[in-house]
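I'd like to ask some things about the structure below.
With one protein chain held back, the other chains of the complex are shown just where they sit.
Each chain carries a letter (A and B) given by its place in the written order, and its residues are counted from 1.
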Amino acid sequence: MLQTLRIISGRLLQAIPAILGIIIVTFFLTRALPGDPAVYFAGPAADAESIAEIRHELGLDKPLPSQFLIYLQDLYQGDLGMSIGTGRPVIEELGRRLPASIELTLCALVFAISIAIPLGLLSATRPDTWIDHLTRMIVTMGVSLPTFFTGLFFIYIFYYLLGIAPSPLGRLDFIYLSPPHVTGFYLIDSLIDGDWEVFFASLSQLILPSITLGLFVLAPLARMTRASMLQVLSSDFIRTAKANGLPRRKILMTYAFRNALLPILTTMGMVFSFLLGSNVLVEKVFAWPGIGSFAIEALIASDYAAVQCFVLAMAILYVFLNLMIDVIYTLVDPRIKLSG
Amino acid sequence: MKNLKHIKYVLTENPITFGSVILFLLFILTAIFGPLLIPFDPLASDTENALNPPSALHWFGTDQLGRDVFSRVVVATRLDLFIALVAVILSFVVGSILGSLAGYYGGWTDRIVGRFLDTIMAFPLFVLAMAIVAALGNTIENIVYATAIINLPFYARVARAEVNVLRNSPFVEAALVSGNSHMKLLCFQIFPNAMPPMMVQLSLNMGWAILNAAGLSFIGLGVKPPDAEWGIMVAEGANYIISGEWWVALFPGAVLMLAVFCFNLLGDGLRDIFDPRKRS
Partner (left out) sequence: MKRRDFIKGSAILGANLALLRIMPASAATRAGTVVIVTGFGPNSMDIHRKGTNRPSYAMAVNLYDRLLGYGSKTLPDGSMMYDYQKLEPEVAESWEIASDGMSATFKIRKGATFWDGNPITAEDVKWSFDRAVSVGGFPSVQMKAGSLIKPEQFEAIDMHTFKINFIRKSKLTLPDLGVPVPIIINSKVAKKHATKKDPWASEYLHKNPAGSGAYKLARWEPGQQVVLERFENWKNGPLPPIKRVILREVPSPSTRRALLERGDIDISYDVPPKDSKELRDSGKVNVIGVPIENSMYAIGLNVKMKPFDDVRVRKALAYAIPYEKVFKVAAYERGIPMYGGKSLKPETIEWPQPFPYDTDYEKSKTLLKEAGYEKGFEIPLSINLGLAYWMEPAALLIQESLAKVGIKVSIDKIPGASWRTKALVEKGLIFHMKSFGGWLNYPDYYFFWVYQDGHLFNSMSYKNDELESLVEETLHIPLDDPAYEPNIKKLIGIAFDEVPLIPMWQPFLDVAMQKNVDGYEYWFHRQIDCRAIKKT
């Protein structure tokens, strides 16, 4: 246990230079953005004088290195700054929007897994047949379409023409009130609250965007499942099991799949972090109040604090995610030790 | 000769790979000769005939300014392939150099390169591309640079891993002993052996580069008008889907999908040719 803890903390320490690098890069990148927050803040009809005043107030007229030091200082005290656009502390925005994105991403992952893994298993058990080729074509098609394109067409077909999808208004239709905040995940919070109506309403709003997002990652999941299963199925112990006459189904599910799980889990982790960073476009199309749409608005409005905070949050999330995957690895397969 | 036979084997064995190679060649031909064969000027507006559905005259219909969608889609092939190719080659070259140096020399080189790569990889990729283009301005060069940067880490990592392994192999030891310089060894002996896994990724990355450019266009950070590029055509056409003018977005979108699809399948085929062990 102690050994594991030591290794984990070692990993965290290793991540610090990367995070520092991110802070530096983000800081300078935001400063390179074309907009001028002072003008934005000063509002319409402000003249050059009042803008200069505001620039001084915001500390933007100081030389860059001192601005950077101030930023670091604020960070250390937990002050992530104010968002210009919403006028609220950035960390508040983060707290509201991150759960929205994570909920969407998790649902997309669940959808993707429920389709990709069975397809991968199917392909692995019938390699090089037309079924194998067909599944490969299907999943590759999913990954070849821009997400906003699929999203818009889905809305057109399922909402506008057929009327079976709920209105793409965001997380919850306006006739419902959002459940009292516990985790920020509407699905969980509504269950905690015992409100089945809101639960189903939230679920129905999640369906279309999750499918749109999930289609994009069917390919890596299905491929990895297939590859991993093929490898395991050709291994000695499976051959022994077959020779001993164990039922095919049992071999497949109990022995082969479990052993093939490891790389699939890694892929799931990678896919999750990839999705979290790229659901920007889906959020825009479905009016989802997540962290991706927040980032775009902040970027276009040159809202420094918001962009920096967003990137930092994502980076830290990635580090933890990767670490968690490694830890799960060791739990699933005792042969694997965390490398220091 | 052996290689050629192997290639031929892979192609005939796998009809899908064969199909994707044909498709790929078709795209290349379109990129090179397409602009010479199109029926209409892709930039000529004809407001009287705006938003006409597909017909015998305009196979893919017309867009909001009356421009022929088919001609624009064909001309866009050149731009999109160009962006994809240059971006991927750039990241391949720079990534390979960085990775090879890190893998060969180890030590501080390795550590610095490693941290640099970690920094890039910790960014949500699309947002990084957005930030770079927003900061530097949306020109084609910047879109290419942004795409190249976000794809860099993969090549660097693979190069590093492969070079690292090969570095300690006997034949390298022998070559060093017989007086070959490090650089010469790295470039001509070690690196070529590290290439196969990267070749596969090249193709996949090209598909991803095209999707990236499309996404940037959707946000307004893509190619400048009136240039024809699949992504920006889809982004603009998206506004017309609900009002029933589906063709403005569908045709460029379908061709885009076909191109990315083709690159992805091609990647699989390349994997079979170069590295049959890793078939997946």
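Everything that follows uses one rule, which is that contacts are C-beta pairs under 8 Å (C-beta built on N, C-alpha and C of every residue); 3 or more make two chains touch, one makes a residue touch a chain.
Please read all numbers here as calculations on a predicted model, not as lab measurements.
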item	value
Among B:I7, B:L90, B:A161 or B:I242, residue touching the chain not depicted	B:I242
Among A:Q14, A:Q67, A:T86 or A:T266, the residue in touch with the chain that has been omitted	A:T86
Residues from chain A at the interface with the omitted partner, ascending	34-36, 39-48, 50-51, 53-54, 77-79, 81-82, 84-89, 91-93, 95, 97, 152, 155-156, 159-160, 163, 167-171, 174-178, 180-181, 197, 284-285, 287, 289, 293-294, 300-302
Absent-chain interface as seen on chain B, which is shown	43-45, 47, 50, 64-65, 134, 138, 220, 224-226, 238-239, 241-243
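Convention: only the chains that are shown with their structure count from here on.
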item	value
Partner chain A, residues of chain B touching it in the complex	15-16, 115-116, 118-119, 121-127, 130-132, 134-137, 207, 211, 214-215, 218-220, 231, 234-235, 238, 241-242, 246, 249, 253, 256-258, 260-261, 264-265, 268, 278-280
Residue ranges of chain A touching chain B (in the complex, touch as defined)	15, 17-19, 21-22, 25-26, 29-30, 32-34, 133, 136-137, 140-141, 143-149, 152-153, 156, 160, 219, 223-224, 226-227, 230, 274, 276-278, 280-281, 284, 292, 295-296, 299-300, 307, 310-311, 314-315, 318-319
